[in-house]
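One structure, as structure tokens, below. Some questions next.
Entry: subunit A
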Amino acid sequence: MKANPYLPSLAIIEGVKEEVEGNRAIKTFRLAFQDDKKKNFSFIPGQCVMISLFGSGECMFAISSSPTQKDYIEVSVMKHGKVTSALHKLEKGDTLGVRGPYGNNFDVEGWKKRNLIFIGGGIGQAPLRSVINYILDNREDYGNIDIIYGARTSADLCYKDEFVELEKRNDVKAHLSIDVDEEHWEKYVGFVPDNLLEVNPAPENAIAITCGPPIMIHYVIQNLLKLGFKEEQIYTTLEMRMKCGIGICGRCNIGNLYVCKDGPVFSYDQLKELQGDI
Partner candidate 1 sequence: MKDFEPKIIGFLCTWCSYAGADLAGTSRIQYPSNIRIIRVMCSGRVNPMFVVNALQQGADGVLIGGCHPGDCHYQHGNYQARRRITMMKKLLEFLGIEPDRVRMTWVSAAEGRKFAQVIEEVTEDIRKLGPMKQVRRKNEW
Partner candidate 2 sequence: MVDQKELINAVKETVSREDVRYIVGYEEGTYGFETAPSFAYTSDDARKFIFNPLCTKNLVVYPILEEKLPLKREEQEDDRKIGIVVKGCDSRALVQILQEKGLKRENLVLIGIPCTGVVNTKKIKDKFPNQTEYTDVKEEKNHYVFSIEESVQKIPKKELLADVCKECEYPNPVIFDILIGEETEVETEPTYIEVREFEEKSLSEKWEYWKKHFENCIRCYACREACPLCYCKTCMADFLDPQWIRRSVDLSENTAWNIMRAFHLAGRCVSCGECERACPAEIPLMKLNKVLEKEIRELYDYTAGLDPEEKTLFGTFNPDDPEEFIM
């Protein structure tokens, strides 16, 4: 008899950090498990959790903290629909339900010794942050690291203070961008795919990981191919509307695969083979 996969475990919000304010507000919630899940919850970067706020509903979020951080998990939530709006009203000490972790993961073991290029847009940085932090904690195992990240405006950038820290390090290169020019902005102005061409990473021995809005992913992949990246060097993590998280409720399929169970991480050569609407 397996455990009931629909039952969430309880977790307490240990802290809420406001990343972005305004209409498309983003908050990062730090969650600590209450029951025995505290001990046996483990995950690999790229995996997701179902977060429920009882009475409002349930949503799937990518874990944005690194598994090297054992005491808590973090999820970054953009305020958009019914559940996320309700989540944004929560404070430290409130209770949430957590199911998971679900889905596959980034192949962090297989990527050892390789150069990594992360290309994120907006809230799409959340799953990438998990890998980035994991890799920084195991820095000696990996080659060069480039992080290309952009948002609509400088205020829409997530994890601003972390990027300040990153820019101080000399073993990581961060390339930030915003879509429209602003005063006091000295870095790149333009869309993320264009910034990618600007940075011009070398495809040799490299892996590119991208996440962001569907249209951005589309052009990032095109540009990566232009730069000489092979299809199997490109990874992306997708999102879909999800309900069950375990491949039964049917809505997140791309072809015969379910994003919740068989995804969310796909390499581009895998994705190309799949027949389905994305």
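The candidates were selected such that all candidates are chains of the complex that A comes from, given by their letters.
What we mean here is this: a contact is a pair of C-beta atoms (placed from the backbone, for glycine too) under 8 Å apart; a residue touches a chain by one contact, two chains touch by 3 or more; residues count from 1.
Just so it is clear, the model here is predicted, and its values are computed rather than measured.
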| item | value |
| --- | --- |
| Candidate touching subunit A in this complex, from 1 or 2 | 2 |
| Interfacial residue positions of subunit A with respect to candidate 2 in the complex | 81-82, 85 |
